[in-house]
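Below is one structure, written out as structure tokens; the observations come after it.
All protein chains of the complex are present and in place, except for one that has been dropped.
And now, chain A:
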Amino acid sequence: MSAVPARTLRLELTDASRPRLARHARLKFDKVRELWVLLVPERVLVPDETAIEILNLCDGERSIEDVVDLLSEKYAADRELIRTDVIALLQDLADKGYLINAAEEKS
């Protein structure tokens, strides 16, 4: 019924996904409250420090694997643990429609 195919599939993130925030999910530093906020339709979310760091790395260029590599190097922490955390956070945002997988976008 529509020219754009309806999104009937859930976006399932994998190591190869290259996520970035969708246009309607805007991460910004709010100078008045002095905190990072994620602006989404009808809500304002307050990401914690880990989430801010992850989201700032998700630019649509880096894959989830790259992001996990960077973080495990920086914190010299267990790679699997970090991977689980990163995917959990991003999958939750994807399920809410706030993330796009740039690896799937046609250019």
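Quick notes on this structure:
Here is the rule we use: contacts are C-beta pairs under 8 Å (C-beta built on N, C-alpha and C of every residue); 3 or more make two chains touch, one makes a residue touch a chain; residues count from 1.
Heads up, the rule we're going with is that contacts and distances are computed from a predicted model.
The protein name that UniProt records for the chain not on display, among "catalase", "PqqA peptide cyclase", "Ectoine/hydroxyectoine ABC transporter ATP-binding protein EhuA" or "succinate dehydrogenase", is "PqqA peptide cyclase".
In the full complex, chain A contacts the hidden chain through residues 1-11, 22-24, 26, 28, 30, 32-33, 35, 37-39, 41-48, 51, 89, 94-97.
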